[in-house]
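Below is the structure I would like to discuss, written out as structure tokens.
Apart from one protein chain that is not included, each protein chain of the complex appears where it belongs.
Moving on, here comes chain A:
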Amino acid sequence: MTAPIEPTEALQTDEDAPVQLVAPDGSRVSDDRNAPYRARTSHLGTEELRGLYRDMVLVRRFDTEATALQRQGELALFAPLLGQEAAQIGSGRALAPQDVAFPSYREHGVAHTRGLDLAEILRLFRGVDHGGWDSEAHNFHLYTLVIGSHSLHATGYAMGVQRDGLVGTGDPERDTAVITYFGDGATSQGDVSEALGFAAVNNAPVVLFCQNNQWAISVPTSTQSRVPLYRRGAGFGVPSVRVDGNDVLACYAVTAEALERARSGGGPTFIEAVTYRMGAHTTSDDPTRYRTRAEEDYWRDRDPIARLHALLVAEGAWDDEAAAALEAESEALGERIRTSVRALGKPAAASMFDHVYATDHQVVSRESAWFESYESSFTDQGGHR
């Protein structure tokens, strides 16, 4: 079957073929082009491969639970990552602890690799917090809902890392890279182009990781670009790589190389991970209005989790015992997510006045005082709010 999803197909050349280490059937791919990337995964043994598989299965379980919780009215909204597990886990596992990630709003898999309790992410979608986690404790910045804005924050942060002298010291504990995640639609935003420009001229240690999941809500990539997205980097002088975003090993290898270049002073890299959002953009849209069953089937055959599963089985690295253990862990995660979300209380109304400014601001203080007195006027009369 011909892939119906490559809108820029007519303009593609052999050079645009994504880096791939594992074929959709789970077999390893060896060619001249991917040799350097194969070398970057040669240290990944059975345990590491099982670890990557576990990561992907757990975030998918989280995704399923969160989507269900939204359907039950427990979440205001949810942005599923279904189908993008390999791009996120592969790139996220390539990060060193000191590296800093600036996510968009769908990077639940990356959050997991940063040690963030996934339940924390749902504070945002539950409507009890605009952020929800300590970004500095995890080197994982808050989600950014305005498309592409954070690519500039990441670039500026990377310029700060560079000024701090934490690039090219040769000390793997100190050298630091920054990575930012955005989608195919974001590449149409001026901010992403400006980020590429600032990153290039400053030689900033930043990796711009685009998950091309084929759809910007309901609009296909062909409406964003006439060329494969990764080619946008070249005009800015930013080395760019296209990778099979459903191949967790390839995503790991390509990101590891880019991060290493950034940490060692080699500057920015633009990565386009070609993947597919199997779910909706958010729980508010209806993908059946804009895409076909055939297209979804095409990508279902390229499921990133099934692919790694096939590899594990083929290489004798998977058994019933491992499967049962992971299933139990997955069940426990689901239960914990359901319980913790329902336990998230409503913040005090007066907390809306907190942290508008870091220092006193007369307008906020005045309105806060008024609100407090207004609220207390009800309790004075024995009423309940």
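Here is the rule we use: a contact is a pair of C-beta atoms (placed from the backbone, for glycine too) under 8 Å apart; a residue touches a chain by one contact, two chains touch by 3 or more; residues count from 1.
Keep this in mind: contacts and distances are computed from a predicted model.
Asker: Among "3-methyl-2-oxobutanoate dehydrogenase (2-methylpropanoyl-transferring)", "Bifunctional protein PyrR", "Autoinducer 2 import system permease protein LsrD" or "Hydrogenase maturation protein HypD", find the name that the UniProt record gives to the complex chain excluded from display.
Answerer: Spelling it out: the chain absent from the display is recorded in UniProt as "3-methyl-2-oxobutanoate dehydrogenase (2-methylpropanoyl-transferring)".
Asker: Where the complex has a chain not shown, which of A:19, A:122 or A:256 is the residue touching it?
Answerer: In the full complex, the listed residue that touches the missing chain is A:256.
Asker: Which of A:185, A:205, A:245 or A:279 sits in contact with the chain that's absent?
Answerer: The missing chain is touched by A:205.
Asker: Across the whole complex, list the residues on chain A that are touched by the chain not included here.
Answerer: Counting over the whole complex, chain A touches the hidden chain at residues 40, 43-44, 48, 51, 93-97, 102, 129-131, 134-136, 141-142, 144, 146, 149-165, 167-168, 170-172, 175, 190-191, 194-195, 197-198, 201, 203, 205, 256-257, 259-260, 263-266, 354-364.
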